[in-house]
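With one protein chain removed, the remaining protein chains of the complex are shown where they sit.
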Amino acid sequence: MIFLKNDYSLGAHPKVMDALVETNMELTDGYGEDPYCAKAGELIRDLFGCPDADVHFLTGGTQTNQTALAAFLLRPHWSVISADTGHICVHETGAIEATGHKINHVATPDGKLTPRMIEDVLIFHEDEHYVLPKAIYISNSTETGLIYTKDELIALRECCDKNGLLLYLDGARMAMALTCGGSDLTYEDFPELCDAFYIGGTKCGALFGEALVIVNDELKPDMRFLIKQRGGLLAKGRLLGVQFQALMGDGLYLELGAHANRMAEILAKGIAEKGYEFVIPPQTNLIFPLLPKTLEEELRKKVMYETWPVVTETHQAIRLVTSWGTTEEEVRALLELI
Amino acid sequence: MIFLKNDYSLGAHPKVMDALVETNMELTDGYGEDPYCAKAGELIRDLFGCPDADVHFLTGGTQTNQTALAAFLLRPHWSVISADTGHICVHETGAIEATGHKINHVATPDGKLTPRMIEDVLIFHEDEHYVLPKAIYISNSTETGLIYTKDELIALRECCDKNGLLLYLDGARMAMALTCGGSDLTYEDFPELCDAFYIGGTKCGALFGEALVIVNDELKPDMRFLIKQRGGLLAKGRLLGVQFQALMGDGLYLELGAHANRMAEILAKGIAEKGYEFVIPPQTNLIFPLLPKTLEEELRKKVMYETWPVVTETHQAIRLVTSWGTTEEEVRALLELI
Amino acid sequence: MIFLKNDYSLGAHPKVMDALVETNMELTDGYGEDPYCAKAGELIRDLFGCPDADVHFLTGGTQTNQTALAAFLLRPHWSVISADTGHICVHETGAIEATGHKINHVATPDGKLTPRMIEDVLIFHEDEHYVLPKAIYISNSTETGLIYTKDELIALRECCDKNGLLLYLDGARMAMALTCGGSDLTYEDFPELCDAFYIGGTKCGALFGEALVIVNDELKPDMRFLIKQRGGLLAKGRLLGVQFQALMGDGLYLELGAHANRMAEILAKGIAEKGYEFVIPPQTNLIFPLLPKTLEEELRKKVMYETWPVVTETHQAIRLVTSWGTTEEEVRALLELI
Partner (left out) sequence: MIFLKNDYSLGAHPKVMDALVETNMELTDGYGEDPYCAKAGELIRDLFGCPDADVHFLTGGTQTNQTALAAFLLRPHWSVISADTGHICVHETGAIEATGHKINHVATPDGKLTPRMIEDVLIFHEDEHYVLPKAIYISNSTETGLIYTKDELIALRECCDKNGLLLYLDGARMAMALTCGGSDLTYEDFPELCDAFYIGGTKCGALFGEALVIVNDELKPDMRFLIKQRGGLLAKGRLLGVQFQALMGDGLYLELGAHANRMAEILAKGIAEKGYEFVIPPQTNLIFPLLPKTLEEELRKKVMYETWPVVTETHQAIRLVTSWGTTEEEVRALLELI
């Protein structure tokens, strides 16, 4: 079977795994207060050009989104605005609401938020009978495989400044967002434009782990209390520092993202050449071809992937996901099948 | 000024107020364990034909919706489906989410839910990465002034039974829902078709108070704990029993609803005769005429009401609300102004 | 039966009830945005000498404690310190914890907190593996019928200032605390020494209602959102303004407290003269005589009261509660029985 189902099923990149093995028998302080977490935090502050940011390491994406948003939405009546395809809206089992906060869902054509959409929500919330929207959640790249350009992020930042909103960015696939064709973002843009964001490890080469970067000073205090309270403070916290040092240290992170994107590009080009269309334009490592149902039925016998909820009488859309571990042979083999 | 802004600004109907004055200097047990609450509960069970139902009295609508839904959504991952115009979705400051539960918002043409809309939500929620919809919230009459017919409620009940869902009905304006033209519902239909519902007092003649009726045995245990924990157990609980006895005792409740509807009907007929249209067909005590902007600007100098978010280049929709205290003189006076 | 079971079973003082009846058929804005609430707030600011305080009206004590503390404990890891006999610790069904916050219980000899007790808690909470105590909850008078002197309150204030803590005072029985023998507090002391407090109506002459006074500027923003979200914003909000105007307007409030205390004093003196002791020294309207079991068994046939959990082989403590409605005849009749 060719595996194109997701980008989190492989273990860690060998360099990351080696680092874990090498440090396995060391004795360090627990709960993230060890030299590895300290160095990984330093490395991230350097790379992203944000010397004053706080960096915290957590074990997974839902945990990071939940902990960060529950911490940043300081008051119980504050809500967060998200595209209704956003990960927090659909795929986290109500984790945000479980902390007591409402998500203001916004319908979007492609999974990306715009200032106009945000302001349409704000106008509607006029007094204390409504929640008070105070944060924006975006993911980059999005759950639809798209990226925000620098101009789009700047526009969102300006909208946030104008309206007193916080901008939080879910970077589960930041490595892909930074290295795909059409991307004009660099590491430095994230702390420049966001109040907080996370650098995704799980889908980009780590065994597990995400690095939460808090730029806005008001959001920094006592974050370790909040991570602990939500069960996110890993006892052997250095495991996360060790991994992020290995990932971020010598350009590995972007290399892995670039590889995943390159594999998706070959796939997308090949599929297009065979005359098939895409329900969302291919941009990063998630692509969504619309295939004839007869073909799709054959394909699923030899390829692992998920379907996408766009169906016509004759066609079915599917989601193909490449990762740092996808090989060109696998991609070519899939193209043979089409 | 003619007051058509809402149906909760007057105090209590004089008969209700008299009952409160008469019993004022009595000494009874507190927290709803007094003879008045007992008798009012008995009266409600009789009128609604549900001898085994539990009846609890709370002070307001948001409190009742929040307490009931948080109690009925037994597990943290259970969610409630509501029209996105539903009171719990927009006008309760995230009160449901504040208890940790997600609301699944549904866009509707007119504020009413249908089985098809519900099943569209259910299909989408396929596994543990999503919340689990377990209850349906409807209001009758709705925030858009419409009612559910008996057939519509039966269809919702069947949909709930088929899918293992609870049906909860917000009866803030139950008196109006039961007495408007086109209504084929009686008291008995509510316990027959709902797992739980509340009989609205605040908007139908009480000084304050709502009666929560729990029909489904599984939802009954320990409800007093939950009301107390959410701050809803009134120390002088008998105030609620006294009021509901006065309201329900001799047909007063339906009389007051019928009066409000009759005033709205006269208004609607008069407005239609003058050639204006309605953005939602008039049915109960909330009507939504679309008026020329020039007329609307004059009107607001002499009438208190709220605008409704439907605007054209030349027209503005408004919301007119009649109540048990609205007089025919006021209504005629308004029609004069148009 | 002589009723000495609690101080919240009677309805409203006649002057309060009259005010409600007189204003019953008025039409005002809802949710506390009416002239009566405005005037009652002004009156309270004047009487308490806190021209910049915010005043909000809620319907009951548990609701007020829950809403206020959940609002003031700005962050999820902040906790509140309370005597373990405090109302929020035992008699509110976990209402504080239901908002996600821990209460740090403190064992006390008599229900009163001291700076030493508070600092013993603080020392123990050393890092992010513990909650962070940020507020102090006291009631005055206490659930044990005692009062804080001005010096004691000043000491608590200084302890709070030194340690960055908020001081919140539950004034369910403020009328009694201010008018008992030994009290050296005046209205002005409350805003001077507390960050926020509430003036109890339910137990001191109102039909229902409490006035939450927020002195600390940092605690003021958006309080109406929080009250609404917890179901505490009464639709016919003026009912609360009307009552507090009547209560506070001409000294009635203190008069009612003084009456309750006077009745308790007569009782206590009479009981002492008959040679019985008290498990807590009588000070306000809650007194706790220790009676021979044989006498207690006779008494309960003719008097309604609650027992108190102090028992010896031969004696049983009971709690006698007087109110603004207790008459000297009742008190004398009880003394006859002993």
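We call the chains A, B and C, going by the order they appear; numbering starts again at 1 in every chain.
Heads up, the rule we're going with is that a contact is a pair of C-beta atoms (placed from the backbone, for glycine too) under 8 Å apart; a residue touches a chain by one contact, two chains touch by 3 or more.
Small disclaimer: the values here were computed from a predicted structure and weren't measured.
Student: Which candidate, C:S9, C:N24, C:T59 or C:T93, sits in contact with the chain we can't see?
Tutor: C:T93
Student: Touching the left-out chain: which of A:R230, A:H259 or A:H315?
Tutor: That would be A:R230, which touches the missing chain.
Student: Among B:L74, B:V311 or B:A333, which residue is in contact with the omitted chain in the full complex?
Tutor: Residue touching the chain left out of view: B:L74.
Student: Check each of A:T59, A:N261 or A:N285 against the chain that is not shown and name the one that touches it.
Tutor: Answering carefully, the residue with contact to the hidden chain is A:T59.
Student: Using the document's definition of touch, tell me which of C:H13, C:H56, C:H101 or C:R173 contacts the absent chain.
Tutor: In the full complex, the listed residue that touches the missing chain is C:H101.
Student: Which residue numbers on subunit C touch the omitted chain?
Tutor: Interface with the chain not displayed, on the subunit C side: 76-77, 79, 90-94, 97-102, 105, 128-131.
Student: Considering the whole complex rather than only what is displayed, give the residues of subunit A touching the chain that is not shown.
Tutor: Output for subunit A: 3, 6, 8-12, 14, 17, 20-21, 23-30, 59-64, 66-67, 92-95, 98, 202-203, 207-208, 225, 228-236, 239, 325.
Student: Tell me, which residues in subunit B touch the chain that this view leaves out?
Tutor: These residues of subunit B touch the chain that is not shown: 31, 70-71, 74-77, 99-100, 128-129, 131-132, 222, 224-229, 233.
Following the convention adopted for this analysis, only the chains that are shown with their structure count from here on.
Student: Could you say which chain's mean Cα position falls nearest to the mean Cα position of the entire protein shown?
Tutor: B
Student: Work out the mean Cα position per chain and let me know which chain is farthest from subunit C.
Tutor: Farthest from subunit C by mean C-alpha position: A.
Student: Count the residue numbers both subunit A and subunit B use at their shared interface, divide by all numbers used there, and answer same if that is over half, different if under half.
Tutor: same
Student: Any idea how many Å lie between the Cα centroids of subunit B and subunit C?
Tutor: Those two chain centres are 34 Å apart.
Student: Quick check: how many Å separate the C-alpha centres of subunit A and subunit B?
Tutor: Chain centres of subunit A and subunit B, defined by C-alpha means, are spaced 42 Å apart.
Student: What positions in subunit B touch 2 or more of the other chains?
Tutor: 92-94, 98
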